[in-house]
Every structure is written in C-alpha cells, then in structure tokens.
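This report concerns only the one structure given below.
The complex appears here without one of its protein chains, the remainder shown in place.
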Amino acid sequence: MNTTGNRRTSLRLTLLSAAMFAFGFALVPLYDVFCDLTGLNRDAAQALANNTQVDASRSVRIELVANVQDGALWRFAAPRLPVEVHPGELVRVEYELENLSDRPLVGRAVPSYAPLAAAAHFKKIDCFCFREQHLAPHEKVRLPVLFVLDRGVARDMKVVTLSYTFFALGKRT
Amino acid sequence: MEAVLPHGHHAAPAGLWRWLASTNHKDIGTLYFWFAATMFLIGGLMAMLIRAELFQPGLQLVRPEVFNQLTTLHGLIMIFGVIMPAFTGFANWQVPLMIGAPDMAFPRMNNWSFWLLPVAGLFLIGSTLLPGGAVAGGWTMYPPLFMQGGISYDLTIFAIHLMGASSIMGSINIATTILNMRAPGMALMKMPLFVWTWLITAFLLIAVMPVLAGAVTMLLSDRNFGTHFFDAAGGGDPVMFQHVFWFFGHPEVYILILPAFGIISTVIPTFSRKPLFGYASMVYATAAIAILSFLVWGHHMFTVGMPAAAQLFFMYATLLVAVPTGVKVFNWVATMWRGSLTFETPMLFAVAFVCLFTIGGFSGLVLAMAPVDIQLQDTYYVVAHFHYVLVTGALFSIYAGLYYWLPKWTGHRADETWGRWHFWLSAVSVNVLFFPMHFLGLAGMPRRIPDYALQFADFNRVASLGGFVFGASQILLLIVILKCLRGGEKAEARAWEGAEGLEWTVASPAPYHTFTEPPEVK
Partner (left out) sequence: MRLGRQVLWMACWAGWVQPVVADWALNLPAPKSDIAVRIYDIHTLILLICLGIFVVVFGVMFYALFKHRKSVGHQAHPFHEHTSVEVIWTVIPLLILVGMAWPATRAVLDQKDTANPDLTIKVTGYQWKWEYDYLQDGVKFISASSTPADQIANQAAKGPHYLLEVDEPMVVPVGKKVRILLTSHDVIHAWWVPELGVKQDAIPGFIRDTWFRANEIGTYRGQCAELCGRGHAFMPIVVEVKREVDYQAWLAAKQAGKQAKAVAAAAAAGKSFGPAELKARGEKVYAAHCAACHQADGKGLPGVFPALAGSRMVNGPAAAHIDRVLHGKDGSAMTAFQDQLDDADLAAVITWERMAWGNTGSPVQPTDVKVLRK
C-alpha cells in the first residue's frame, strides 16, 4: 500500500479542514463586509453623497424608534413625532437618555433600519451611536443624530424607520 | 484467494481488548453500528415521551423546559449519534470490501475517531443530570436563547466539538482510503456508487464540520469569555450565528442523505437483476447536489428578514437542487423498469425509500417557495418534511443496507418473516406518524411546543398512535439482528442472486482480514 501517498492525501485533507475552520471565523468579517455593501447595520460616519442637492419634490416620513434592553437602569426615548424630510436634506434629531440608577453607567446604542432597503440611503454625519455613553448617576442627556437621507432612496419608499437599541456595557447577561 | 492465507491470519483477538484497541475496519464498523443502535434507543425513547406529551392538549407528563430538553437532545442525538455514525459504520465495513483494500488507510486513527463518540454521547446525555437540566435551546442552538442556559450548554458545545473531530478524522480516513487504496483497475468511474456517495460525503464533512466547530466555539466564547460575536450590545449580530450555522447545516442535510442514495443505488440493481440505470448521471447528480448545498443555506432563514434579492437567490438555488435529486429518482425507477424484480426485505425498504423520500422532496419544494415558507417556517410542516427525509429517507436506507449486508457480516441470512413484519409495521406506522404533521403545520401549529390549541388535537392523537407503533416495531429489528448473529440459514459468498461487487467475492461471513492481496478489477 502506498503509505506516502496516504500521508500526502490526508495532509491535504487536514489542511482543507483547518482552512474551513478559519473560514468559519472569517464569515464574521465577511458578514460585516456584506452588511456594509448593502448598508445594513452601519455604525460609522459616512461621507456625504457627492450630490447634496435637496430633492424638494418629495418628502419621506422618518419614524424614530428607541428600544432599551435594561429598562431598570436607563430611560431611552425617541422624539415622539416622526419627521418629514426631503431626500438630500440635512436632518438633526435628538434622542433622550437618562440614567435611572445610583451608579455611573456606560452604554451604547446600536442602530437598525426598516425596511432593510432603506439602510443603504442613510448617511449619518454624526451620531451618538458612534460613541459609548458615560452617564453619572441620574444624569440626563440629549443625544443628537445628524444625517442625510440620500436622493437615491426609492420613490415609493415613503416611510422609513430609524431605530436605536440601547445596551448597558460592562455587564454580562 | 482468501484460502491461501495462513489460518492464524483470520483469527480476531478475543475479549474486551479486541473492541477497545481494535484497528480492524470490520470491528470498528461493528462498533459504530452498536453505538448508533444504543443512541437510537435513547433518542427514540425521547421521541416516545415527546409524542406521549403531545397525545392530548394540556401538560401531562413533562414540564415545558423538560420538553424543550427532550426535543433538543432528540435532534442532536438522532443526527450526530445515530444517522452519521450508522453511515460511518457502513463506510467502515463496506468501503474497503467494495474497493478491494485490506483496511482503512489509517487504522489507528480509525479507532480514535470511533472512541471519541461514546465520550461525546455520554456528555450529551449526562448533561440531563446537571443543575438546570440538559440543553434546551433547540438543536440549532440559536443565540441569544443559547446564552441563557447553564453549564450543560457548555458541555454540549464540547460534545459537539468531539463529534465534529470524530467525523473529520473519519472522513479524512475514508477519503484517503477511497482515493489511494482502490484495487488495480478500479478507476474512479468504475467505483460502486456507494463508494462515490461516501467520497463526496467525506469531502462535505471535511468542508463543513470545521465551520460548525467555529460557530460553536464562538458561542462558547460569547458565553464564557465576554466576546460579542452574536450579541448586538457589543456590535455583534445574533442573525450571523444563523448564517454560519446553516452554512454548515445545509450541507449537513446532504451528509445525512448522500450515503443513503449510495445504499439504495446498490440495493435496487441487485433485486432488479439489472445494472444501475445512468451510473454516470448518478455520480454527476451527487456532485451537483453537494455543490449546490453550499449555496442554499439562506432558505432556513426566510423569516429573519433578508432583502428580497437574497430571498429570491436562495429560493432559485434551492429549487435547482430538485433537478439532480429528480434525476436520481428517475434513474432508480428506470433501474426497476423491465427488470426481474424480487422483494426481499432490503428491496422492500429500498422501494419504500424511493416513494417516501420523494414525498419529503416534494414538501421540500413547497418549503423552497419563499412566500409559502414564510407561512410554514417553524411549523409542523417542517417537522413532517425533515422526518420524511431523515426517517423514511436516511433511516430506511440504513435498514435496507443492514438487511442487505447482514449476511456478509454475520454469515447468516436475516430472517425474512421477521424482516417483512418489521418492514410493513414500520412503513405503515411511519406514515400514520408523520403524514398528519403536514396538516398540523398547514393549519398553523408551531413546532417545539409542549402544548397546543384544541383544533390540533385530532391529528396529534393520530400521530402519537402512529409513533408508538413505529417505536415498538423497531424492537423487531433488534430481534432480527440478534437472531442473525446467533445463527440462521447460512449465507453463501454471493448472498443475493443479483448482487454485484467485490464484497460478494469473499466468504460470508467476511474473514477478519480480506484483500491482503489486492484483487484484479477488469
């Protein structure tokens, strides 16, 4: 029997399985790349679109939603009324965050969009979600988001949701 | 050729040590079968308990959290503890015999890959005794639910690592054996189809078991080391786990069915007394299914909310799988066409496989349609679908293969009368068990629930009754095998009139060492 041949074949197959193990982990950054390409789950500042002209011929209603994972610790609120914006227009809205507890807290907001197709058209110039939030006991802060909904947004997309979920950090659930 | 070997060469070492330290492919194959049988008993008893709880509405026997443990363990045990080891048992016994090799390429690694399994099985089942009970988050282990469990969840991850390592080593062994140790003259396109399907399965296992290992390693690290792969709070995404899991999970589905195709493609020609129709297209179809399996994982996730383009891609890719699968069914029917058919027990199971697996295939087609899947995702329709594929598909093929090769392994023919009883009871009750689940799913019953609304009561009762009969019928198989081991009608070297292949050129039972001199294949 050809033992060197066996050894060579098995070595190759072992390498293949090691490569696939690495690939399993590589799916994590690959998934992020995919999300960036499609605009899902963006959490970094985006350059403004080249054409910043405002399309005043139509407007989109942007619903602002706030979710909080640890309701005991925080109060996190979105502006109650939706905002009407023209594509290309620079918009500023403010969320509210309050530390309800007696100790300093650190947390972070994670953005999410609906419908999924809207995500690619949200250009955030500045957002509180880029940074961790440090709050002293019972401190209350206003958190601004500055964004443009670019002109590429589909004409039939008339309602878009911008949602943030606030998580406490430094605590294992 | 065997006769010229010195007598001492045939003798197997005696006692417990023979089994613990065995490097003989036949002994290890046998070990795999007994392991699978033990786990089948345990997983089967869990299924009986599940069906008993679901016999009528209301909570009777188990509490909801215990029910979730039962369904989770039932899934893990049946997939990783029964179907996969049983197919590896077939590969161990049959691949060397069918390609004219004296043993597997790496006999000691073979021993090692088997003995990892009982350890993993013990961890899995032993975890039921830990505080908080066994893992209860479903065999798919989706976070964040999987983050909520106790120590048994970590133990389960460890068990999955062990079973994965076992599968990967076993597959490297099988693939190397097939690629390098074929008898002179046995070109790849002359290999028996069973060997082909296992070669492709081995490559699938080598490609995807490490991905599963990676996914559960990330879970373990999220649970214990403060990483945030799947935790939105730390910038991760729970949906990403589903992508990684199903990137493993869908090829895994074909890992569980391709060797079945191989067995059926061996049994049907024998009892049709005709060569397999479309050998080449069978090989290509198997390869095509394997390749497509890497492109369809998203169809398990139609309801997580993916862009329409992604849904359409996964829908079309999934529909494509039906083409090579259809080719296989047509080829089996064409093999029987104008044959000279007899219906011994292996053939009965093979014919039932072709019919009932096709039902599972059709419900798969229904589920592949993204809009319909939105309605049926996570319902009993899905439960019906994958049990048709895995029970009347994979399990029935294992039965067909057992009845077919038992004479070669034990030297005795299996008792036909008991075998027929086993077949008819199983074939009827399995349909009473699983067919009503289609209706339950369509009517809106979610899966993985210990209690249900009143309109689902009737079919659940029917399914449970079918389940009890099916479960009890499997005792007949055990009796057949024990009878076969203890005696019975002597089998000739070629145990079946129409059987072709190298395994039928050695004596029955197959001597402890075979093909120490490679046979010549023309």
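In order of appearance the chains are A and B, and numbering begins at 1 in each one.
Definition applied: a residue touches a chain if its C-beta (ideal position, glycine included) is under 8 Å from a C-beta of that chain, and two chains touch if they have at least 3 such contacts.
Here the structure is a predicted model, which means the values were calculated and not measured.
Every shown chain that the unseen chain touches in the whole complex is listed here: A, B. For the chain missing from the display, the contacting residue among B:41, B:119, B:155 or B:365 is B:365, taking the whole complex into account. When the omitted chain is restored, the residue from B:50, B:202, B:219 or B:354 that touches it is B:354. The missing chain, though absent from the display, is touched by one residue of B:138, B:488 or B:519; that residue is B:138. When the missing chain is restored to the complex, the residue among B:279, B:349, B:470 or B:496 that touches it is B:279.
Taking the whole complex into account, subunit B touches the unshown chain at residues 57-60, 63-65, 68, 131-133, 136-138, 142, 144-145, 148, 150, 231-233, 237-239, 272-281, 303-305, 307-308, 311-312, 315-316, 319-320, 322-323, 326-327, 329-330, 333-343, 351, 354-355, 358-359, 362, 365-366, 369-372, 374-375, 377-379, 431-432, 435-436, 439, 442-444, 446, 448-455, 457-459, 462. Against the chain not shown here, subunit A presents residues 41, 63, 65, 67, 69-73, 80, 82, 100-102, 110, 112-116, 154, 156-159, 161, 163, 165, 167, 171-173.
Please note the rule applied: only the chains that are shown with their structure count from here on.
Inter-chain centre distance (subunit A to subunit B, centres taken as mean C-alpha positions): 41 Å. Residues 101-102, 105-106, 147, 168, 171-173, 175-176, 179-181, 206-215, 217-218, 226, 229, 232-235, 237, 240, 243-244, 247-248, 305-308 of subunit B are the ones that touch subunit A when the two sit in their complex.
Against subunit B, the residues of subunit A that register as touching in their complex are 1-2, 5-6, 9-10, 13-14, 16-18, 20-25, 27-28, 31, 38, 41, 43, 69, 108, 110, 116-117, 165, 167-169, 172-173.
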